[in-house]
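Excluded from the complex is one protein chain; the other protein chains are retained at their positions.
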């Protein structure tokens, strides 16, 4: 750790905690690994599934992992979370995951993931989706959510968008 | 007011606070009016636009209106809110609007409205949309958001779904 | 209910939900009754003990009662709550009880009540205590918490302080 704070850029990895496909878990782990290789920390909801896979990937490459938990017990974090933040706020903690990040990468995901994508769009935080939600209004697709085909592409795009936003 | 609590059924009306079309405002006001006629209270985010139109409609018919505000000042509520709940939580208050309601009617809306729709889907709270968001994943439209064509249809459907859910 | 919103003044009644003395319950009920007689609504944490006693007193006199619940289930409200606001925020909902009120009356109470007194002092919301916490720093008693000896005195003082604050 630096003796003076060199703030680590944090990018959120969001996605389902349960009933996640092996393909999504593989993608999430690769996203975590790529982020760590580029010196970017992972912030997530701290639980299993996509969250755990991203933390495992990041942790294997020596990256920092933050888990903002819905419960009030640090022990509920997955084993690859370095810094658990137990909130006791339930799903209201989703907005905190987004606010802690400079960009968001969504992998697969259920309705909880959709709350996080929507909160990111409210805040103007860039969102990159890997096999995740598409949204439309009045029959017109909303293009604010960026698409990526691979973990590497998602990470490069998220970092680029985070830097552009400043 | 009853001397013993007869809990009023509350339905949330959600939608944009700014830059709302005249058609959406007309719909929201009619939704508020219909809810009040059926003895249902309106809970909303307490500000302007769709929220104010729904409260005005409900209030004109003698209905109860609750405004769960993002700010910590009751004075920020629109003039048709009977019970302002100032939270100081910013957009994190969106989840509280949804949790206070037995069903949700979305009218038009921006990304803030999408956060509320998504939180409702997480909780299993029925959502009826009037000219609002559509969502899809992996190219498949998600049909969990019900559609209505008129204010009256939206109100009847929302009450029916709320009762079925129990 | 008024056809246009005449905003009801709300005063919070805070105190323990469990292990409350019969004397504290009697005081809380009388506080609720007095508030309702003066046209003031009761906002509270929505559960049992002091909260339920205050709601029962208010409800018997036809007053409005709001319960801001720690859980996400409206059914957890005591039977005298007209408007349950289920938050799912756990003890983080305590600050919302205080923010919704123009003044706070504390009856007895445990540490949860102390969080609410402290949040009220942060916000500059007047606090009147009936047999509740005293606070001191560096050996000097802090006189920001007002004392009352009876329910009637507490209610009159709380309303006076709420009006003075504007």
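Think of it as A, B and C in the order they're written, each chain with its own count starting at 1.
Rule of thumb we're sticking to: a contact is a pair of C-beta atoms (placed from the backbone, for glycine too) under 8 Å apart; a residue touches a chain by one contact, two chains touch by 3 or more.
Source: prediction; values computed, not measured.
Every shown chain touched by the omitted chain in the complete complex is listed here: A, B, C.
Contact with the chain not shown here comes from a single listed residue; of A:13, A:27, A:51 or A:81, that residue is A:81. Contact between subunit C and the unshown chain involves residues 91-92, 95-96, 109-112, 114-115, 117-119, 121-123, 131-139, 144.
Residues of subunit B that touch the chain left out of the display are 72, 87-92. Mapped onto subunit A, the footprint of the missing chain covers residues 1-8, 10, 41, 55, 59-66, 68, 72, 74, 77, 79-89, 95-96, 99-100, 123.
In the analysis below, only the chains that are shown with their structure count from here on.
For this pair, subunit A with subunit C, the centres built from the Cα atoms lie 40 Å apart. Distance from the subunit A centre to the subunit B centre is 29 Å, each centre being the mean of its Cα atoms.
Multi-chain contact residues of subunit B (touching two or more other chains): 95-96, 123.
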